[in-house]
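Omission of a single protein chain aside, the complex is shown with its protein chains in their original locations.
Naming follows writing order (A and B), and every chain is counted from residue 1.
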Amino acid sequence: MSTPRLEIIEQYCKGCSICVEFCPTNVLEMDGFLVKVVRPEACIGCMQCELRCPDFAIKVHKD
Amino acid sequence: MAKKIALLQGNEACAYGALYAGCRFFGGYPITPSTEVAEVMAKELPKNGGKFIQMEDEIAAIASVLGASLTGAKALTASSGPGISLKQELIGYACIAEIPCVIVNVMRGGPSTGMPTGPSQSDIMQARWGTHGDHAAIAVAPASCQEIFSETVRAFNLAETYRMPVQVLLDEINGHMRERIELPEPGDLEIIDRQTPPVSPDQYLPYDPSFGDIPPLAAFGSGYRFHVTGLNKAADGFPTTKAKLVDAEERRQLRKVEANRELIEKNEEHMIEDAEIVIVAIGTISRSARNAVNQLREQGMKVGLFRPITLWPFPERRIAELAGQAKAMIIPEMNLGQMILEVERIVKGACDLHGIGRVDGEPITPSQIMEKIKEVC
Partner (left out) sequence: MSFDYDKYLRPGKLPHIWCPGCGHGIILKGLLRAIDACELNKDNTAIVSGIGCASRLPGYVDFNTLHTAHGRAAAFATGIKMAKPEMNVLVVGGDGDGVAIGGNHFIHACRRNIDMTYVICNNFIYGMTGGQFSPCTPTGDRASTTPYGNPDPVFDISQLAIGAGATFVARSTSFHAAQIDKLIAEGIRHKGMAVIEILDDCPTTYGRRNKFRSVVDMMKRFKEQAVPVAKAEKMSKEELDSKIVTGILHREERPEYCEQYAQVVKTARSL
């Protein structure tokens, strides 16, 4: 299985940092008020970020 | 074929009028002196595919009516003053969201619990201005049981035509009085059904002004998915605070009634042609007034009766005309001076005005009206 691809929809992100804090492999970091994918290769596709993002701002693509 | 004759109470005539008009949903809450409307609907609606529900309170009753109306059903609720006070919240909702429904108010004494079994006409102003905010209003005020039937039918027609709540004002007397009525056969009275959108769902906007002042309302569950809110909204039904859009929507909603006064207004005139004294009265009290007119005519006095059947919008044009003709107007009403304020506003001093108010739970009698006329004229 290839590494999942994370998509950030910047215009929806409100910078709450929920996805950053609950990512089990520290894939994400805050960059000011926006989330940023800093370690894409570590993503295990657990979906925790997408499930908990209140703002429809992050998608986990596993194609 | 002979007409079907029935001996009906006003409240019962109201319920049967609603059924004749095609009412298929009633949401209510028990309150004197309106309860018979609910009782007839509870008995009759399940027989003809309709639904009756007794809700947990007055607000819930009109809420259920509005929910049902949004699915396309002609819907009715009935109450009296204290209940109508509670319903004001959602009468406003029906106004802004433009949801047709009919609300019967069998008026009793007030304020507050007042006199539950005593007649009253003290909700005249409440029927116009009861809910907060600017809004249009239509209210009809029938006098006899026959007219209660036909005016309830007309109330549904008006609600569906103008896409708004319409009130039927009765009082404890004509609500409970029994009279012989001729039951109209199907087709005898005009029935107006809700206009459906002439466009496909993807082009439909629930408040689209390009349809004119009264945009058609699609039914929930019919394939037209749209949003309804009590917030000020744009043509698409979604909330907006854009000044231009809010202003346009508010004005359009008032125009629905204002621009169609001629079609909505309905009055009765009795011996008015040469009248120097014009009595302006509605509902039950118009019956006393008619009797007073007849008696005074026999005594040679030029008295006439002007009876608004559509109470709101108030018949401004005709009242102004009559004020030019009459020396005086007499306004008997079972309250301490509500309708007279409206007459005063229109007449602007063109003739003398004399009110007769009564709030002791007794109707204003013909002799009381005659005495007043003899005293002031």
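Keep this in mind: a residue touches a chain if its C-beta (ideal position, glycine included) is under 8 Å from a C-beta of that chain, and two chains touch if they have at least 3 such contacts.
Keep in mind that what you see is a predicted model, and the values were worked out from it rather than measured.
*Asks:* Taking the complete complex into account, which shown chains does the hidden chain touch?
*Replies:* Checking the complete complex, the chain left out touches A, B.
*Asks:* Which residue, B:27, B:110 or B:165, contacts the hidden chain when the whole complex is considered?
*Replies:* Of these options, the touching residue for the absent chain is B:27.
*Asks:* By the contact criterion defined above, which parts of chain B meet the unshown chain? Give residue numbers in ascending order.
*Replies:* Those residues of chain B that touch the unshown chain are 24-25, 27, 43, 46-47, 49, 51, 53, 55-57, 59-60, 63-73, 75, 89-90, 93, 220-223, 225-231, 238-239.
*Asks:* Contacts of chain A with the missing chain: which residues?
*Replies:* Touch set of chain A with respect to the missing chain: 7, 11-12, 14-18, 21-22, 47-48, 50-56, 59-62.
We take it that only the chains that are shown with their structure count from here on.
*Asks:* If you average the CA atoms of chain A and of chain B, how far apart do the two points sit, in angstrom?
*Replies:* 59
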